[in-house]
Each structure stands twice: as C-alpha cells, then as structure tokens.
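Mind having a look at this structure? Questions to follow.
Up next, chain A:
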Amino acid sequence: AREEAEESRVIKIGVAGPMQFVHGQHHWLGAEMAAEEINAAGGIKVGDEYYLVELVKIDTNELLSVEDATNAVERALAQDNIDLLVGTIRTEAAVAIQELMMDNEKIFITCGASLKQMADKVGQDYERYKYWFRVTPLNGELLARASLILLQYVGQVMKEDLGLEAPKVAVVCEEAAAGDALAAAAQQVIPSFGMELVGIWRPSPQATDMTAELTAIRGAGAQIIYTYLSSAAGVTYAKQWGELQIPAASVGINVESQAMGFMEATDNYGDFECSLNTYALVEITEKTVDWYNRFTERAGEFPTYNAGTYDAINIYREAVERAGTLETDAVIAELEQTRHTSAAGVQVFDENHDVIWGPGYATAVGTQWQNGELKCVWPYNWEGITYPGTVRYQIPPWVAEALQ
Partner candidate 1 sequence: MTAPFFQVEQLTKKFGGLTAVNNISFTVQPDEMVGLIGPNGAGKSTLVKLIMGILKPDRGSIRFKGKELRGQNPWDIVNRGIAGTFQNTRPFRRLPIIANVMVSCLAPRGRRRGEWVKRIEAKARDALEFAGISDLALEPAAHLSHGDLKRLEIARAIATDPELLILDEPFGGLNPVETELLAKSIRRLHRGGRFGRLHSEGMAMIIIEHKLSELMKIVDRVIVLHFGEIIAAGTPREIVKNPAVIEAYLGEEGA
Partner candidate 2 sequence: MLEVKNLTVCYDTAMLLNEVSLKVNRGELVGLVGPNGAGKTTLMRAISGLVLWERQMKRGTRAGNITLTGEVYFQGQRIDGLPPHRIARMGLVLCPERRRPFSELSVEENLKAGAYRVRGRRAYRDTLELVYQMFPVLQKRARQVSATLSGGEQQMLALGRALMTRPVLLCIDEPSTGLSPLIKGELFAKIGEINRSGITMLLVEQDVRQTLAMAGRSYILSHSKIVAQGKKDELMADETIRQSYLGL
Partner candidate 3 sequence: MIRVWLLRLYRDFKGDILALPGRTLACLAVLALFIAPLFIRDTYILRIITLTAVYAVFAASWDLLSGYVGQLNLGHALFFGVAAYTSAMLNLHLGLPPVLTIPLGALAAVMAGLVVGIPCLRLKGQYLSLATLAFPIILKGLVYLFKEYTGGELGISGISRLAGSRLVECYIALALGAVLCFLIWKITDSNLGLIFHAIREDEITARASGINTTAYKLLAFCLSGLFAGIAGGFFAHYMRLAGPFTLDVLLSFQAIIWTIFGGITTIYGSVAGVIILFPLMEILRAFPEIRMLLFAAVIVIVLRFMPEGVVPWFLDRVEKECPRCKERNAFTRTRCRVCRVSLSEREVRARTTTRA
C-alpha cells in the first residue's frame, strides 16, 4: 500500500519531439533540467503533498511522419498516462497533436511550433482548446514583427556606417506557414523603414541548394537579405551566402544559426549571419546567464527555443502549486494567471494562451555570429532596452567593402 501511495504521487510529463534531432534533444534536455531541479527540491507541492516529476520521452519522428507523431503521443496518453505534454516542433505535427490532446482533455504546452492559428483556436473555441498553451517561440506574427525591427536596426547600422540612402532589401522566406506572415509583413513594412524591397524569394524548406536564389538576389542588387529560414535550408543558405560573397548583409530569422555547430556546419562561411533568437548570453533576466551556461555545459549546445520545455515545466509547476490541486480546470485557471520570470524574459499568456511579446515581457533577442562567436546584438536601444552584454551589429566585411 505504501508503494502504491508513493507511485501515485508522481506527475508524468510527456516530452514530445524528434529525439534524433537537435530540436528533440533540446526539448528533452530542457525538460530534464527542470525535472531534476524540481525533484531535487522535493517535487511539486500540490496542496500539502509532494509530487515527483517523471518525464516520458516521446520520440515523435515528426520531421518524417506526422501520423507517426500522433501515434506516439496517443501511446503516451493511453499507456503512460501522461498528465501534461510539452514540446513538438513541426507545425503540421503540432496541429495534429493539438487536436489529439484536446480530444483527451490534457494540457499541452507547445515549445517549438510558432503557428499563430494554434492560439487563434483557443479564442474561437475556448471550451475545446483551453488546454493548449505556448511558451516558446513567439507566434509567427510576433516573430515577424520582432525580426522586422531587427531588420530596421540593421538597416540603420548600414545607413550610418556605409552612408546608404535607402538600403535595398531582398526577402528570402521559406515556404512555410510562419513564413507567410513574414513575407506579407515585410512587403508592407520595409518601405516604411526607408528601405527598398527588390524581391521576395520563397524557397522550399527542403531546398538543398540556394545558389540560384542567391545569384538572383545578387542580380537584383540587394544590400540586405531579410531571411526566414527555419529548416536545414538555413545552413545551405548561409554557407553559400558566405562562399559566394553575396554583397548583402543577412538578417532575419535563421533558426539553424542559433545552434553552436553552425560555424562548423557552414564551414565558417556562415559568419556574420544574424538571426532573431530566444535566448542569448546576456542578462535578459537575472536567470538568463546562469541558465544559459548550465544548459550549454550540459548539452554542449546553445539553448534554442526548443529548450523552452524547461520554462514550460516550471510554469506548470507554479500553476499547480498555486492551484493546490491537479484538477485540470483549476490548473488552467492558474496557468492563465502566469507571470513567470524565465531565461527568455517575463512569460505572460494572452487571452489565447499565447506568450506575450514586448518590452517587459519576452522580447526575443537578435544574435549574430561575429568572428565565430555568437553575440547578442539586439535589443540595442530598442524601447529603451539594451540587455547588459549586448554588442553592436557588425556589417560583414565583404559587404562593407563591396558597398563602400
């Protein structure tokens, strides 16, 4: 009987991701760090009982098969009886898993997929979709806004340093759901930034070669390339961009450039690539530097937005502790009240259960590879924010040379 009691005092958290890949590994490492910390502190306090956290690793294989991903999650639901699911990355799979979790009325905190429509559903059909939350990254629309501000900043630097009147911008935006928002926003906003749009390229996320696009961009006379690349194409792009010495600064979102192995993957040609990021080794909050270092040490990798599982689990812990019960509705009510300071900023959910962006909340950061080191370059005097440790954006030397 004692044993049973022991056993019942466990909260099972499913961590879903493509575990063979960096994404899934970050999901898992983030969750593992959180679980270890929580368990070391005695567990999650529900009422006056302590519950230990037990993680269930769900290898969704989602990059290859969506159906396989849903099977894996269903298995975790039915056979491992998970109470909470965190993770997922590929949009298609995330949507399918969202439906599945809602069918099962279990809480699902997304860390990885940025699709805005997932949150919109909460607004449209609260009763069905209320179990869903997102911690990282920002949703597509916010990412677009943030990255455009990053672009504006880089444009500013180019104008100042090189004396350009109206920098010409080419947009390279992956053909993916999140990319649509960016492409649309870029088209509207870029002229208002005092820049000139010279063309939009929408390569497939599966593209294995970008020389044609890059040659076309060079032909269009671009001086800045604004990117949204979330897949392997980002590596190809950056490598060929450097190797072909395209005379245009590259800025935007290039998810792969957030990884530590980016320099190696691009044969160092990816140097000076600049991308929006979730974490950086600057003091976003007082937790950031410490956590960033611990994660890096443990993973041998910089944390990416997928490591948000760490925050997700902690947010959940806080909500459960505040609620004093594991009863789902109560936990959701508390989750909605979340105000959690994490390594990425202050996490607050909006009415659609999506993470809020802005000064004082999670801001996202801009990072740039500068001579082989990943530096934080933004926010740089944005809305009065400059996180301690931030450096100025550097124009790639060959670009500066070509444009002078």
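On how the list was made: all candidates are chains of the complex that A comes from, given by their letters.
The rule is simple: a residue touches a chain if its C-beta (ideal position, glycine included) is under 8 Å from a C-beta of that chain, and two chains touch if they have at least 3 such contacts; residues count from 1.
Everything numeric in this text was worked out from a predicted model, so none of it was measured.
Undergrad: For chain A, which of 1, 2 or 3 is the touching one in this complex?
TA: Looking at every copy, the candidate touching chain A is 3.
Undergrad: Quick check: in the complex, which residue numbers of chain A touch candidate 3?
TA: 19-20, 57, 59, 61, 64-68, 70-72, 74-75, 77-79, 91-92, 95-96, 99, 115, 117, 121, 175-177, 180
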